[in-house]
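With one protein chain withheld, the remaining protein chains of the complex are depicted in position.
In order of appearance the chains are A and B, and numbering begins at 1 in each one.
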Amino acid sequence: MSEDERFDSTVSTTCGYCGVGCRLEAHTRDGRVVSISPAHDGPANEGHTCLKGRFAHQFTRSRERLTTPLIRDGEGFRRASWDEAVALIVSELTRIKTTHGPDAIAGLASSRATNEDCYAMQRLIRAAIGTNNIDNCSRVCHSPTSFAMRRSFGLSGATGSFSDIDHADAAIIIGANPTEAHPVVGARIKQATLRGMRLVTIDPRQTELADYSVLHLAPRPGTNAAVVLGLAHVLVRDDLIDTNFIDQRTEGYDTLIELLHAYEPDAVESITGVAAERIEAAAHVYGEAEDACLLWGLGVTEHKYGSEVVQLICNLALLTGKVGRTGSALLPLRGQNNVQGSSDMGALPDTYTSYRSVEDDEVAASFEAAWGVPLSRRKGLKINEMFDAAVAGELKAMWIFGEDVAQTDPNVAHVTHALESLEFLVCQEIFENATSAFADVILPASAFLEKAGTFTNAERRFQLVAPAIDPPGEAKTDFEIITTISRALGHEMGWSTSAEVMNEIAALTPQYAGVSHERIGRKGLQWPVAADGTDSPMLYEHEFTLPGGRARLAALPYKPPGDAADDEFPLILITGRRLQHYNAGTMTRRTLNLELQDSDWLEIHPADAARLWIKTGDHVSIRSRVGRIETVARVTERIEPGHVFTAFHFPEIRTNLLVGSSVDVNTGCPEYKVVAVDVRPVSEEAARTPALAGI
Amino acid sequence: MRVAVDGREVEVATGATLLEAVRAVGADVPTLCFDERQMPFGACRICLVGVAGAPGPLPACTTPCREGMVIDTHDATSRRVATAIVELVLSELPVAPAAHTELARVAASLEVGEPRWRGATHPSDHDERHPYLAFQHELCISCARCVRACDEVQGAFALTATGRGFTANIAVGLDAGFLESTCVSCGACADSCPTDAITEITLLSL
Partner (left out) sequence: MSRNLVELVRRTHAQRAPTALEVLKAALEDHGEITDEDRREAARISGLPEAAVYGVSTFYDDLAVPRGARHVRVCTGTACFAATADAHVSALRDGFGLDLGERREDGSLSLAETVCLGFCHSSPAVRDGDLIDAGEGVVERALSGALRAAREPDWRSLLEPAILTRPGDWSGLRAALATHTPESLLGEVKAASVRGRGGAGFPAGEKWSFARGAPGAEKFIVANGDEGDPGSYIDKQLMERNPALVLEGMALAGYAVGAEHGFVLTRSEYPLSKPALEQAARQAREQGLLGDDIRGSGFSFDVTVLEGAGSYVVGEETALLACIEGLRGTVSARPPFPAVSGLFGLPTVVNNVETLANIPFVARAGADAYAALSPGASSGSKLVCFNERFANPGVYEVRFGTSLRELCEDVAGGVRDGLALKALQIGGPLGGILPASLLDTTFDFDQLAAVGCMVGHGGIVGFDERTDMRELARHLLHFGAAESCGKCFPCRIGLRRAHEMFADGRAVERARLEELLEALEVGSLCAHGGGMPAPIRSLLAHFPDELGLT
């Protein structure tokens, strides 16, 4: 029912694009979504949203939507019935499991799917198949955050909520561009700066928020650790620390102090290229503020030492006591709408729900009891390891659910080789894509406007997702697909609704004990949620979730990134996002957002452009150690000399062909942000025109 | 502090406006330029209420509460003037506002029918250059909610009031449309507009 006579119904749900988690009202008519408006009472968005949540929903009825199962037929595919597709999947997986063992099979859960879908997927992989080879795309974005925050504080998530931004006197944003990638949070930060919040931005590019900052630092890509260590050095040197807090609530201070001696501003300047005075000024903005927030994104995590940098960022809050109170929060900007949740739900090779190790007997036993099957205690493969194993012939089958690894993972040539090497590949998707081109079976799945369940946003907030329309044609909800196949594999999950899935999750996960669809309501619940439903907008008010209740200060020195510019590849490529599109562009490229931006470009500084005889509009080739692509150049002063930038939303450009195999040392998160490249005009004529030669 | 609205006492926070007090007791007065996501603006002037001891009706959205204020949402002068203003607003549009718009609902709640004024109306001016947003300038009543949404909520500052007096209207960027401005297509303007002057193109064809 809808109050507005133009609509047949209005359904309240949560956006399926980014980790902000805007609450939306989806208005339907004749079985289609005709309009979406932001919910005024949305806790994360308060009546606002961005062009993706608001307008980019027409993809749900795109003619390109998968509407029937497809089975490989020679070079192409033929339509098949569900029964046939399921039967084929069951017979192949069973064959491979019998012949090669369950560890020869792996699954990728979708970080766009609901918590319930991801939980079901990991249950299927663990209970129906019998392996821990399950991962999700947080691997390639914020897995370093998860690792690091568990190491430093104990829990894998933001320490506060977006509302802390409104109460902060200062903030530092490192390696994030929220006005493009998390627009509603970006807008919130911008408004805060106009009210006087003092912002420091740290990014090799002059992002939009850099224009609203009191200080912008542009370090060389890959040197974040040195910057953060430099800030810590100045905080200690200039007595901006909270010794009480350090004494009572942390450990490891002495070791850290030893390390910090080496990171005086001058030393940091030679590593990072950031002037010493600016390091000092930035430290003072943060240190002198009453309350301050720290925000970061993939510009911190998608690096060889990303997981170490996050720990060093946590150090800043611990040294100054700026954590565990309103206005002083650490807010990693999670990318996908449910990347937080998919990991929380245990769609990871080494943990069950709430990051409890698969090697932990007690935890594993609780799941064995609930599921009625024995479970492996052996850690499974991470995504990049899955590809290596496929190429090596050890991994025989994959079930990829809602992730286009052939476009978004690094080292694309290696990925496609891996996919080709598999004996059996199932893709559960809403559109055909680069990855499904290699599939043996494609299952037509559902979009966020077509399913029920929950997403968990970057504030650790469970929010409800409700279907406004049905999946098209014969496509099914992911819940139905996974439970049906599990049943066919011999493991009946016993749920008839997604709410029941959440009840099981709550029953088996102390940290989510009080979570239920009913309790989540319109305001959501931020975990941990006690059995009586009390949730946690703020963490660590009194103690950290580590033995002894103390946080860990990390003494980790700066080490250079996995790639570096040299004579053959003299520029550093940074990859990232644009406002109008989302990641692989699977959804947004099938909406009118394409009219707003229909292709991408390479940002290049005037000095480099002049040297290379490139001007805006020229076609250029970009070559790295592992691949080559072409795109159009745009000269701008918003990037430093020596760096170039482009996004990865367009499959025609295939940006990730360039990204190599350097990954974070602890988590395997790829180093998308430091790729040595060579750029030159595609047209030889441009290179031979003397008039364009630099002076 | 405590104030009374239509005889009912209510506790309100320091700095609360009369409108907040009115809504806190579950009463209401009509508004057109007010949007809870933005700071009060004071342009439409139809939220007038009677306040004991005041020389005349006061605009509820911009007047702060004071301890002991006695507020009357049924004050006769306030209602009469609000009705006259809404009739004026209806008279500046070349067509009646669509039934679902906030303006139509406010007019209905005040029982304002077809306006008796037969004067100038806004000239027709449609802009559908943007893939999602349509601007029908003749429906604009210059409440500036779109401008303020873009300023105070999104922070893109893509819209502005233009002109003066009766010919005042709203323009995007340097009056060259959404695509040529700093607009980020968030739709906050369309969401706030009470007359569908700015609205989604898809909704126009429903």
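The working rule: a residue touches a chain if its C-beta (ideal position, glycine included) is under 8 Å from a C-beta of that chain, and two chains touch if they have at least 3 such contacts.
Worth saying up front: this structure is predicted, and the values here are computed from it rather than measured.
S.K.: Tell me which residue among B:V3, B:L19 or B:C44 touches the hidden chain in the full complex.
M.R.: B:C44
S.K.: Of B:P64, B:P94 or B:G113, which one is in contact with the hidden chain?
M.R.: B:P64
S.K.: Touch as defined at the start, partner being the missing chain; which of B:S142, B:S185 or B:T199 qualifies?
M.R.: Candidates B:S142, B:S185 or B:T199; residue touching the omitted chain: B:S142.
S.K.: Go through chain B and note every residue touching the omitted chain.
M.R.: Within chain B, the residues that touch the unshown chain are 32, 39-46, 48, 56-57, 59, 62, 64, 77, 80-82, 84-85, 88-89, 91-92, 116-117, 119-120, 141-142, 144, 148, 151-152, 155, 157-168, 171-175, 181-182.
Rule of thumb we're sticking to: only the chains that are shown with their structure count from here on.
S.K.: Can you give the whole-Å distance between the Cα centres of chain A and chain B?
M.R.: 40
S.K.: Which chain B residues qualify as touching chain A in the complex?
M.R.: Within the complex, chain B touches chain A at residues 36-37, 99-100, 131-132, 152-155, 179, 184-188, 191, 200, 202-203, 206.
S.K.: Please give the residue numbers of chain A that touch chain B in the complex, ascending.
M.R.: Interface residues on the chain A side: 4-6, 29, 34-35, 37-38, 40, 46-51, 54-55, 179, 183, 187, 190-191, 194, 579-580, 592-593, 595-596.
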